[in-house]
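With one protein chain removed, the remaining protein chains of the complex are shown where they sit.
So that you can tell them apart, the chains are marked A and B in the order they are listed, and the count of residues begins at 1 in each.
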Amino acid sequence: MSQQLHQKKIGRRTFLGATVAGAALAGGLAPARVSAADRTVRIGFLAPLTGEVAAWGLPGLYGCQIWAEKVNAAGGVRIGDDTCTFEFVSYDNEYAPEKARAGATKLIFEDEVKFIMMLGGDTWPAVQPIANKSGMLVSTLLPSDLSPDTPTLIAPCEVHPIYNVTGVWWLADNMPDLKSAVICAQDDALGRPSVATYLAAFEAHGIEVRDTVFFDLSTTDFAPVMTKMLSSNPDVLCLDTAYADFVHPLCEQAYQQGFKGKIISCTADFYEKIIEKTSKEFMEGFIFQFPDFDDPALNEPQINFAEPNEFYTEYSQRWPGEWSAVSWEYASIMDLWVQGAQRVGSVEPQDVLPGMKQGGTGKHAFGDASWWGKELFGIDNALVGNWPVVVIENGKAVIKEYRSIPEWWSMHGELLVKHFTEMGEMYHQRG
Amino acid sequence: MVSAWGSRGAFVGLFAGLIVLPHLLSFSQKEVAVFLVINVLVVVSYRLLTLTGEWSLAHVVITGVGAYASTLLAKRLGVPVPVAMPLGAAVAALTAYVLSFPLFRMKAFYFLIGSFAAGEVIRLCWKRFREPFGGPKGIKLIPSVPDIDIGIVDVAFFDPVNYYYLCLVVVTASVVVLRRLEQSRIGLTFHAIHWQDKLAESVGVDTRRYRTLAFVIASFFGGLAGALLAHYLGTVNPNQFDVESMVYVLVWVIVGGTATIYGPILGVVALTVVNEIVLRELGVDQARPLIYGAILIASILFLPDGLESLGPKMKRAFVRARERSDRGGTRG
Partner (left out) sequence: MTELLLQTCVNAVYASSFMALIAVGLMLIFGVMGVVNFAHGELFMLGAYCVVFVYADRDFPFFLAVMIGLVFVGVLGILMERALFRPVRDNPLAGLIASIGLLLMLQAAVAMGFGVRMEHINPPNQATFHPFGLEGVVVALQRLYVIIGAGVVLASLWVFLRRTRFGWALRACAQDPEAAALQGISINQTARLAMFIAAAMAGLAGALAAPLVRTYPYMGHSVIVTAFIVTIVGGLGSLGGAVTAAVLYGFVHTFVTTFSDGVIADIVGLLLMLLVLVARPTGLLGVRDRD
């Protein structure tokens, strides 16, 4: 244990050193461009690094750091006539819109980045006018930021929450005797569209939803929430897109208050800790959507994320216990960006976007996927394809199957639209 | 007379500096400058309320009321933005008036926390009632101030420099009004209530009425600041107006000092420059709040009366200038 902590510290220090050096470069010491054949491309990372929401940004920056080191150590990638290496410039937006706006301006006009990765959510609307005017290509993890007014915003990795349908679909196929569910969700930009998705999926597969319980982000005690959920005696507890911080106490409460059915959730970060707090038997068959990257099923040929197992090992070594969904997502967006840039032989934002969308397809981390979203977001800037259904078996998360989101959509799309409309989450209702 | 001219000269110089300023800044610093000017109005209006001795923790929420009201008027009812802004401010003032009935039954700490609770109720309502407040995500795509385009004059308010000038004009005018008010009989009564509450009452001053007046006026200008922010940023959400933001306003005001109207301005400018420019340039990333916190502690231990007390010379110069312009209007 102490050895682990020791590693953790050293890792952090080296990292800080690296960022300080990066910032010094950004601050004007940057060497003049060596030659056209060998250039450093700057990528902006505009996400919360401190404060309440930091857990959604900082681990992603760590992942990018690993990605950049790997790519640069291999001598960079060839884009057009240049060999490009990468440097990440981060700006801590503290999840505040005005800081995000100032940060976007800095990254675009001062650091001259070619692409900005954001968490999205509260901070996106303030960046939107700047992105639109400057034509900067921006990515978000939250497709609910997409609308017809955001031509340069893409959601190339996680089309949250649409992939959640795959979990329910799998559940209905494999556990047909489960007939009722209760949903709980935090009342925010992640929770609500996700509730709409689960409602649609449950309806599509004939599972009755008995109650939907919203809780506030500042909730510390989940006993009352769970008491309320269990009072309608469901077969399935749906934890929606509750943050990892909420999934844990919710599962613990479900266990303590004697729940015996199945649990389905979007995420289950650090599930091994949940098992410690509850029991192996209780967590058996827990369904969620985010695999560990040491899963052998990620080495299947259709998977586009490069060397997922090595990435996972490296990450876990540097930041023990910090692995979560965002750890790999920003890095995977970079893969897609490089691919788009290579298609057109340019790193300029206005070229890369059409490059990424060329042919309407892209090599998504979990397999080839297509650009989609018009019906739900008003714009085809979300990349959807297969998504894994992960189930905890004998204390370990296992990818059971990859299921196709477009296939589900072609069968039940109208239900999704119906529930999005009822929740007020359609692009034309938002805002 | 000479010194009055001197101080007038200083003001002209300051103004010239403020007008040239945005052209000396980098792109992102221009953005910071816009928010800074708006925050100047937030702190200056907040100080007016504190003149009566009451410290509210609802001021940021009140600026939010201005922001939300102006937004809804412009976006839902199609009111032109330049009209919606003062109307938004008026709604903030009205809200303060309504709140004054329960809140001014309390005093001191009780008022502080009571205002906090009242502010939280308002903020939670924005969160809970999606119609019309947009819920936790708030409202986006807020109409911006219409561009001025008449022949040779073409001013787009998307450009931070132009919006900076607009804010500068509004904020300067507000500061002048607030300063005049402080020097007027009403302002003197505010001071009197702060220091001699019972005495003021005994000579027939209705202290509660004056406290309400200070609260309402402060809220009007706070609301105006909120409206300025909303129509520039293009989005409002409940998190922007949470306790943390209120804590920052408190910090700016107290670290700057409240004896004069310059104290809070000094506080917000100095601390914003430190936090948003100096510390970011240093690239200290995660350690930024650590250093910022240390600076706060150091400044309050070494300058308990605020930055405005920095340099006795400067202070004496201020006092001399003030003694001329307003007799006996100083507090603290």
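Note that a residue touches a chain if its C-beta (ideal position, glycine included) is under 8 Å from a C-beta of that chain, and two chains touch if they have at least 3 such contacts.
The shown structure was predicted, so the numbers you read here are calculated from the model rather than taken from an experiment.
Asks: Given the contact definition stated above, which residue among B:A10, B:V83, B:V98 or B:I113 touches the chain not shown here?
Replies: B:I113
Asks: Out of A:D38, A:D173 or A:E276, which residue would touch the omitted chain in the full complex?
Replies: Touches the omitted chain: A:E276.
Asks: Could you list which residues of subunit A touch the chain missing from the display?
Replies: Missing-chain contacts on subunit A: residues 1-2, 5, 8, 12, 50-52, 54-55, 58-59, 187, 213-216, 218-221, 223-225, 227-228, 231, 244-246, 248-249, 256-258, 270, 273, 276-277, 319, 321-322, 324.
Asks: Write the list of subunit B residues that the hidden chain touches.
Replies: Counting only subunit B, the missing chain is touched by 55, 102, 105-110, 112-114, 116-118, 120-121, 124-125, 127-128, 197, 243-244, 247, 250-251, 254-255, 286-290, 292-297, 300-301, 304.
We adopt the following convention: only the chains that are shown with their structure count from here on.
Asks: Any idea how many Å lie between the Cα centroids of subunit A and subunit B?
Replies: Using C-alpha averages as centres, the distance is 38 Å.
Asks: Which part of subunit B faces subunit A closely enough to touch in the complex?
Replies: Checking each residue of subunit B against subunit A gives 26-28, 30-32, 35, 127-128, 130, 134-141, 158, 160, 229, 233-235, 237, 239-240, 276, 280-286, 288-289.
Asks: Report the residues of subunit A in contact with subunit B in the complex, numbered from low to high.
Replies: 16, 19-20, 22-24, 26-27, 49-50, 58, 90-92, 95-99, 101-103, 105-106, 108-110, 121-122, 125-126, 128-129, 133, 149, 187-189, 192, 216-217, 424, 430-431
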